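The structure is given below, and queries will be raised subsequently.
Note that this complex is displayed minus one protein chain, with the remaining chains in position.
Up next, chain A:
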Amino acid sequence: MSSVSLLILGDGRFPSGGHAHSGGAEAAIAAGRVHDTATLEDFCRGRLATTGLVAASLAAAAATGYDPLLLDAAADARTPSPALRRVARKLGRQLMRAVRTTWPDPELDRLAAALPAGAHQPIVMGLAARAAGLTPHDAARAAAYDSVSGPVTAAIRLLGLDPFEATAVTARLTGDMENVAGEAAGHAARLPADGVDALPAASAPLLDITAEQHAAWPVRLFAS
């Protein structure tokens, strides 16, 4: 296992389709809720503590080798917005395509065959981490980072934020991301005893509502 693999997986330039998604930032920016680095930081902290924690837990769970189909159903149950379920599967399918070439692995092939329309993205991320020889805790780190880096990159493009200031937002959330990853790994460790009920079901209702609205916008820069 190599920490470099974690850098590869977490790299914003990893070619898995994420660049076209804002993680809810486009809707929040249009509503005026996110308009500078301070409000971006609030937004990211909230997202990380809710859907970020769920994603990190699913990724850690998949990285333990737990049945990805059960996890996928658990992810559905934890994603109330149909638009966000579609996005999660789309991104999962795109990530799957990238990681099957990057870290070929029969477990990835089996999941791709079982869910050709895509598994939820954090589950694919967890399996990718496993294929890359990373731990469940690292898979959770990658998912936590992903839940912050997407909105930050989108805000740089949409608001023309100073990229250094925006990156400092990500850096200031390092401790929060570590905490979320640790908590997620803890939840995943209880899977053998409690099944998918071990996984958290935190949600951010406003993200769900605005995701539905955003999906219906006729003109937008990001797919979600």
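Definition applied: contacts are C-beta pairs under 8 Å (C-beta built on N, C-alpha and C of every residue); 3 or more make two chains touch, one makes a residue touch a chain; residues count from 1.
Just so we're on the same page, contacts and distances are computed from a predicted model.
Protein name for the hidden chain, per its UniProt entry and selected from "(2Fe-2S)-binding protein", "8-amino-7-oxononanoate synthase", "Xanthine dehydrogenase family protein subunit M" or "Urease accessory protein UreG": "Urease accessory protein UreG".
When the whole complex is considered, the residue among A:45, A:100 or A:157 that touches the unshown chain is A:157.
Across the entire complex, the residue among A:33, A:100 or A:220 in touch with the chain not shown is A:220.
Residues 13, 15-22, 90, 93-95, 97-98, 154, 157-158, 218-223 of chain A touch the missing chain (whole complex, contact as defined above).
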